[in-house]
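Shown here: the complex without one of its protein chains, the others still in place.
Presenting chain A:
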Amino acid sequence: MTASSPRVPLLEARGITKHFGGVEALRGADFTVFENEVVALIGDNGAGKSTLVKILSGAQPPTSGQILVEGVETKLRSATDARAAGIETVFQDLALAPQLDAVANLYLGRELQTRNRIFRAFGWLDHKAMRTNAEAVLTDLGVKIKDIRKPISALSGGQRQGVAVARAVNWSSKVVFMDEPTAALGVVQTRQVLDTIRRVRDSGKSVVLVSHNMDDILAVADRIEVLRLGQRVRVFTSAEATLNGLVAAMTGAPVTEGVK
């Protein structure tokens, strides 16, 4: 259906496998992200979505398979590699440091240093600049935190998720992966995250959304890729996607077997 598309994918995974001891989490999975789109990655529990996300964000190495960034084969050996390729991720477990505050978490691993050369040599942090910027970023994305100096563990689940989303969006240049970013959110905050996803796309980047909420997916996704038992089994465009079709593809129910 996307068959004769001339576009070179922004990010492409080909034949990814991943073994955890005897468990085959991915068995030759393909995945494609084009420029400037929201693509949903869906599948049943244990289908391998989070594993694929981790591999494409450099958090885990694949057992085998190829990763191409803008058509060029690239090894994502670490999160740093993925970041260098413009990829940021909201992990399912959020990957926050609970005892640190929101500012420290937003800047984790990318702390701003003071401009003063002597202090800089000692790794002196620019607390003030980080705080000001962090406040702006959080406000911009509608994340409301009363006391920004409180450890993250003292925040609500929604606020924590907001911080993780803000971090990824803020630092990304090409693709933002979001692994179930609305799982802990109420109606209002969910709508906020969906708005954020659209805004990220409208700014020219792409978003990969992993979610179990079909309503959310039908609301924001431009394309939907379905993973089942560690393999991509179908790709839908938003126009052809229906709730029944998605569920059938996810569960492997005998509804019009799709070709991709």
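Here is the rule we go by: a contact is a pair of C-beta atoms (placed from the backbone, for glycine too) under 8 Å apart; a residue touches a chain by one contact, two chains touch by 3 or more; residues count from 1.
Convention: contacts and distances are computed from a predicted model.
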Protein name (UniProt record) of the chain left out of view, among "ABC transporter ATPase", "Cytochrome c3 family protein", "Ribose transport system permease protein" or "Oxidoreductase": "Ribose transport system permease protein"
Residue among A:V8, A:L108 or A:A136 touching the omitted chain: A:L108
Chain A, residues in touch with the chain not shown (by the definition above): 57, 59, 78-80, 83, 89, 91, 94-100, 104, 108-111, 113, 122-125, 127, 146-147, 150-151, 153-156, 188
